[in-house]
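Of the protein chains in this complex, all but one are displayed in their positions.
Let's turn to chain A:
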Amino acid sequence: MDAAGSRHYPDKPAKVYLFGTCLIDMFCPEAGMSAVHLLEREGIEVLFPADQTCCGQPAHSSGFPEQARAVARAQLGLFPEPWPVIVPSGSCAGTMRHHYPEMFADDPQLQAKASALAERVFELSEFLVHVARVSLADRGAPARVALHTSCAARREMGTHEHGRALLAQLGAVEVVLHEHESECCGFGGTFSLKHPAISSAMAGDKVDALKETGAETFLSADCGCMLSLNHTLQKQRDGFQGQHLATFLWQRTSGEGGQQ
């Protein structure tokens, strides 16, 4: 586990790779674009290898390691230069950073490659705080927001701290804590399909807790959690909706309000 602060962070690079993740690619590309904008504003060139697909996590956590390895392996060669690989999702970043090396444990060459890549993987908000060392100027109206910190982000990447640190830079944004803040939102990838009753109960409790804060929106650094909660709210015909943290940060600081 990377508790915040235990990782050695490099100086700000001239270029980074973006690993967009399969969920963002298909379902919330605006979050990926916001990540690009946030990075470029810091004077960092963003490269997006066109052959990227998915980190392999869905198969890995479902008990299909061969398929997970095949998909993970297809990503290993896409980031040849020693630049950081930025992932705007805590759980995908966690997979690449912590599970890639063990996925290839029986193949020393691939494992070396996987470990070298894992070393360069940063969750977006972690990178913005510790490597790009951004200083955000809030240009939005006063707002109350809640932050849902995903489990993988929290327990594998320490990202809850990074999200809070970024939001704390926004002068007009008040971050409110919800009940059972560290608890899972019930998404869990294929868990939400296999155990809909339990998953729905967890998602229902999470949206209730987020709404009870009186926040105008909730934020998440994980597209999976955000989609699961937003679609739960939509089914309840509730106008309360969440946003990816990157989208929110870009909207607040770019002056482009409703941009994208």
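Rule of thumb we're sticking to: a residue touches a chain if its C-beta (ideal position, glycine included) is under 8 Å from a C-beta of that chain, and two chains touch if they have at least 3 such contacts; residues count from 1.
Convention: contacts and distances are computed from a predicted model.
Trainee: The complex has one chain missing from view, so what does its UniProt entry call it, picking from "Aspartyl/glutamyl-tRNA(Asn/Gln) amidotransferase subunit B", "Lactate utilization protein B", "DNA repair exonuclease SbcCD nuclease subunit" or "ABC transporter permease"?
Mentor: "Lactate utilization protein B"
Trainee: Which residue among A:V16, A:M202 or A:L245 touches the omitted chain?
Mentor: Of these options, the touching residue for the absent chain is A:M202.
Trainee: Of the residues A:S125, A:T159 or A:T232, I need the one that contacts the missing chain.
Mentor: Checking the options A:S125, A:T159 or A:T232, the one contacting the hidden chain is A:T232.
Trainee: Who touches the missing chain here, A:A14, A:A50 or A:A141?
Mentor: Checking the options A:A14, A:A50 or A:A141, the one contacting the hidden chain is A:A50.
Trainee: Since one chain isn't shown, list which residues of chain A touch it in the complete complex.
Mentor: Per the touch rule, chain A residues meeting the hidden chain are 20, 22, 24-30, 32-33, 36, 48, 50-54, 56, 58-67, 70-71, 73-74, 151-152, 155-156, 182-184, 186-189, 191-205, 227-228, 231-232, 234-235.
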